[in-house]
Structures are given as structure tokens and as C-alpha cells.
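All protein chains but one are shown in place.
Chain IDs A and B follow the sequence of writing; residue 1 opens each chain.
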Amino acid sequence: MVSLDEIVAHFGGDLVGNGEIAITSLAPLGNAGPGQLAFLSNSKYQAQLAETRAAAVILSPTAAAACPVAAIITPQPYLYFARVARWLQPPLQAPRGIHPSAVVDSAIPGSACIGPNVRIGADVLIGENAIIEANCVIGSGVAIGADSMVYPNVTIYDGCRVGARAIIHAGAVIGSDGFGFAREVDGHWLKIPQTGSVIIGNDVEIGANTTIDRGALEDTVIDDGVKLDNQIQIAHNVRVGAHTAMAGCVGIAGSASIGARCTIGGGAIILGHLTLADEVHVSAGTLVTKSIAQAGTYTGTVPFMAHDDWLKNFARLRHLDAMADKIRALEKRLARFENLQEKD
Amino acid sequence: MVSLDEIVAHFGGDLVGNGEIAITSLAPLGNAGPGQLAFLSNSKYQAQLAETRAAAVILSPTAAAACPVAAIITPQPYLYFARVARWLQPPLQAPRGIHPSAVVDSAIPGSACIGPNVRIGADVLIGENAIIEANCVIGSGVAIGADSMVYPNVTIYDGCRVGARAIIHAGAVIGSDGFGFAREVDGHWLKIPQTGSVIIGNDVEIGANTTIDRGALEDTVIDDGVKLDNQIQIAHNVRVGAHTAMAGCVGIAGSASIGARCTIGGGAIILGHLTLADEVHVSAGTLVTKSIAQAGTYTGTVPFMAHDDWLKNFARLRHLDAMADKIRALEKRLARFENLQEKD
Partner (left out) sequence: MVSLDEIVAHFGGDLVGNGEIAITSLAPLGNAGPGQLAFLSNSKYQAQLAETRAAAVILSPTAAAACPVAAIITPQPYLYFARVARWLQPPLQAPRGIHPSAVVDSAIPGSACIGPNVRIGADVLIGENAIIEANCVIGSGVAIGADSMVYPNVTIYDGCRVGARAIIHAGAVIGSDGFGFAREVDGHWLKIPQTGSVIIGNDVEIGANTTIDRGALEDTVIDDGVKLDNQIQIAHNVRVGAHTAMAGCVGIAGSASIGARCTIGGGAIILGHLTLADEVHVSAGTLVTKSIAQAGTYTGTVPFMAHDDWLKNFARLRHLDAMADKIRALEKRLARFENLQEKD
């Protein structure tokens, strides 16, 4: 329990209202109640402000006038909310030590926690205070940095390296073989040994069931501060620049190089061997087929519509070239008239 | 082994042919043989009817005349088939009790089955007759309803609740952190604690490697009777209404609210903060970028074609706006002639 005064003392912002109001928890604007602190960041939810029953709201100067309760005014309400949320969060409690059911072939620091049925191979380096939860499998020669959290059922293949303060969610797979085959003359595929590794920087979060393949000859590299949502597929030799964030279901094909501070929307696909500059933003559902040299937002998706309207409109796509030809023919025929007209 | 008479006595329908025919199993129309009961529901397979070697076929009144063998006639052949299939299915056999290799910190009912190497945290409620298969990890404070089946290698994070008669397939992850970050001024991402949970109703099926994130402040909610196929990603704060079904590889972004009895086709993506009404049907591969207030079918996909045809046609998409401008210009130029003509 903290007061609004204490929050503002800690994080700044302008307080409007009674600073002694006690805050017990955070809640969304639409269903916050007494003792709860809400925030307004997305203008979609502006209408909820008038009727909020929150004890106080974090909001921007432009929204402040309409706030019926106490307010903390800041130019970045969402960031402010994030800071308060982290401050109020109880610290993680994990028992130190190695669960007797774990099968561990490496030395583990006393401050780390190795859960039940975990398998840790030889020559593994686990950082101080790291937590490896139940049923994870950590291959030989892996390094995991200090203060990292690895949720259950994660697999990290031999030789991969993960930095400090990593958060790796359940079912993620790091270091599986890249998809590399050469085609024999008779159509059979010949597997190419994938001898690179995966190198992950500090402060990286990896979502549930996300997969990151090891490199073929070089390493797959995920730089510091990258955030990957669930069910993302990162192919071999990919490089992802620092502080880039990708939403769920994104696929990055082999040897693509993504810049720093990019955002990739959900379900987008980046083809192989492409280079994306820093601060490129790819919209959800977009297929990126060429390199992008300029920062900016890029999109390639089609509007959805009622199915019957779609049937009428999208069948035309098979005839776009013919439509363009018809327009050109019309232009010529009309120009002939206009010439005749001038001559008249 | 049951006779056609017994089946019809149980499930209704009109029998054509010898009711004493014995049925040993079900089989597809195209390769059913003696003693096997087939069905015809999808008109794509109509041509197989004339040559079927099935002992009998479940089909609709309109298809009945063409059936060369015994028939059970019903307006809904697929539903009828489903009922018979369930009736003939042998009951699941799982040994009761907790395997000695499981690491269990909660009381488990004697009727439940906890498989090898399972990890169950503290304060977990497991319902009667529930089966938790090998290598699952069930976090602290989780509840799983009676008669539920959890296949191997599933992870359920702390505090999530699953209703009765759930079926959760291998590798599914329930309760991983939502993808919530605020951006610092310098471009770093600040993780927002995900303090909500996942609440799943009764009779829900969740496919292999599907992921459902916990809410940020509120809960992610999956209502009764929802069916999720494999590799679906449900983000934080999403709500899915009762009896909605989603095919494989669907992605639902954060805070989207999907109505009841909807169907979402494979690979479709629903963006965040949208609302879909009840009985909305989204076609496979469609990207939904706006809320949908009316029941109905919605589509937004492009036709595929031979690659050379596609190159010619789809390059035009980059110039659609120019094409529209040309049409407008043509209309103006032509109108000028038509005006002149009238004046003549």
C-alpha cells in the first residue's frame, strides 16, 4: 500500500487531488475500484474516463481536464504506469538449490534454482540467481546469464549462449538445427550440418513456444534488449538488432538481418537474406520480400470485407493486368478523338 | 460389434437395407470395407459413393437414392457419424494414482492419474478422474476441473484455472506472460508485470503447442465449449466467447474480444483491442484490422495463380491508385466530348 504522494515522489509527474489517497493495486480504467490506480494511454478507452471508479488515474496533460478523480499527469502515461507496476510487484520467490530429481552434470552457483526433472548437461555455466524451472533441458556447453528466468519445458541445445536477465517462456526452443539442405540430382535432400550456435544478448525476453535455430556455419545472433513474443520462428544465421520487438507468430527466414529498434507486427514474414535498416516498422501480416534501407513503416496487407463483397472485388485481382491494358487502350482511342477535335 | 438396427435404435434416422448387418468399425467412404460403416457429408466425396465397399453409409436424404449399399438416412450425416463414433470408442484406460517419479506438492484425488516426471506445485486443485500425462508442469495455485485430460509436456503457469472435461494437447502453454512493454525514451523496453491470469471454462479443447498468455491486469478468458486447434496464439486480456472454434495457426492479439459461436479459419490474425460480434466467421488467412459488429462471413485474401501470371497482375497493385486516377481523367475527357456532342 502506497500513497499517491509516495508514487509522485518516486516517479515524478503532477499530482491533481489528494496525495494521501492509498493505492493497493493497479487496475484497468474500465473496472478499477476504490484503492486502485488506473491509467489512460490508448485514446480508444477515453470514454471510460468519465465513469471510472478508480482512486486515481495516470494520464496525459491533454486528458487531465476530463478526469473525475485524482490524477497523476505525465506526458507518457503508459511508461509511468509500467514503472509503478514494476515497483509494486512482489519479488519473485524461488527456492535456492538443485531439486533432487534434476539431472545436473555441471557446477551450479548456490544462488541459482534448478527445478524438478531439469536436465543440465556438462560444461554449462549458470549465472548467479538464475532460475531454471521444471522439466527444462539445457544442453552441454550452454551459458545462461545471471538473474535469468527460464520457465518450464524449455529446450536449449548444446553450446548456445544466453545473456543476463533473460526471460525465456515455456516451450521455447533455442538452438535447433537450421533448415539447411542441398538437393541431390535425384531430388533427395542432403542435410547440411548446422555447426553454428545461437548467441543471445542481455535483457532479452523470448515468448512461449518460440523457436530460434542455430546457425549453419556462423551464429544466429539476438542482440541486447530484444523482445520476442510467442510462437515466433527465427531461422539460422538471422541477426536481430538491439531493442527490436516482434509480436506473435512472426517468421524470419534464414540469413535475414533485422536492424535495431525495429518492430515487427504479428504474423509478418521476412524472407531470407534480406537486410532491414534500424527503426523499420513492419505492419502485422505483411510479407517482406525485399530489403528495406530506410527507417519507416511498411505494409502489405489486403482489407477484409463481407465475404460476398470480397468475392466480387477480389476476383478482379486475377485481371488487374487486363484492366490496366483496357485503360491504356481507352486513353489511346480517346486521344485520337481529341486530336481530330483540335483539327476541326 | 453392433448391428445397424441397434445404431438406429440408439440415434434415430431411417434405415434402408438389412438392419442385421454387423458393424465392427467406422471408415472413410473411399476405403471402407466389409463390416465398416462410412458416411457422406462433404459433396466433394459424392463420387466415391457408387463404388463404396462399405457395409453401410450414413447420408442425407438427397444422397440416399444413389447409395449402392445399406444406408442410414439423416439430415445431418456428419453429426450422426460423430455420435456413432463416440459410442463405439473404447473408454480411456489410465492407471489411477501418482507415479513415483512425479514431484507433487498438492493433495490429489484418488481417482486422478498423475504421470511420470510431472511437476505439480503447491495449492493446486485437480478434479476427480483428471489425467495429467508425463512431463507436464502445473504451477502453484492452478485449478484443473474433473474429467480433464492433459497430454504430455504441457505447461500451466501459476494461478491459471481450467474447467471440467478439458482436453489440453501436448506442448500447449497456458499462462505465459503477455507481451507488454512500455518504451523508455532511449528505446529500451520496460517490461510490464503481467499480473492477470487465464480462466478457461468447461468443455474446452486446446491444441498441441497452442499458447494462451495471462492477462496484464485483468484475466484472459476462454469461455465454455471453445475449441482451439494447434499452434494458436492467444495474447493477453483476450476474451473468446462460448463455443467459438479456431483452426490451426490463428493469432489473436492483445485485448481482442471474440464473440460466441464464431469460427476463425486457419492462419487468420485478429488485431488487438478489436471486438467481434457473436457468430462472426473469419475466412482462413484473413487479417482482421477493424471490429466487426455484424454476424456473417468476412474475408480478405488474395487469389493465388501461376507465378508468371502473378508477376504480371500483382505488380499492378503498386499502381492501383494511379489506375483509379487514370479512369477519373478518362471520364472527364470523355464527358467534355459528350457535352460538345449535345451542343452540336
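Everything below uses one rule, namely that contacts are C-beta pairs under 8 Å (C-beta built on N, C-alpha and C of every residue); 3 or more make two chains touch, one makes a residue touch a chain.
In this text, all values refer to a predicted model and were calculated from it rather than measured experimentally.
Only one residue from B:V2, B:L125, B:A146 or B:A208 touches the chain missing from this view: B:A208. Check B:V69, B:A295 or B:M323 against the missing chain and you find that the one touching it is B:M323.
If you put the hidden chain back, the residue from B:N117, B:S197, B:N237 or B:S255 that touches it is B:N117. Listed for chain A, the residues touching the missing chain in the whole complex are 101, 103, 117, 119, 135, 137, 153, 155, 157, 171, 173, 176-177, 179, 181-184, 187-193, 195, 209, 211, 213, 217-218, 231, 233, 235, 249, 251, 253, 267, 269, 271, 273, 282-283, 286-289, 296-303, 305, 309, 312-314, 316-317, 319-320, 323, 326-327, 330, 333-334, 337, 340. If you put the missing chain back, the residues of chain B touching it would be 26-28, 31, 42, 44, 76, 78-79, 81-83, 85-86, 89, 99, 101, 115-117, 133-135, 151-153, 167, 169-171, 203, 205, 207-209, 225, 227, 229-231, 243, 245, 247-249, 260-261, 266-267, 284-285, 301-307, 310-311, 314-315, 317-321, 323-324, 327, 330-331, 334, 337-338, 341.
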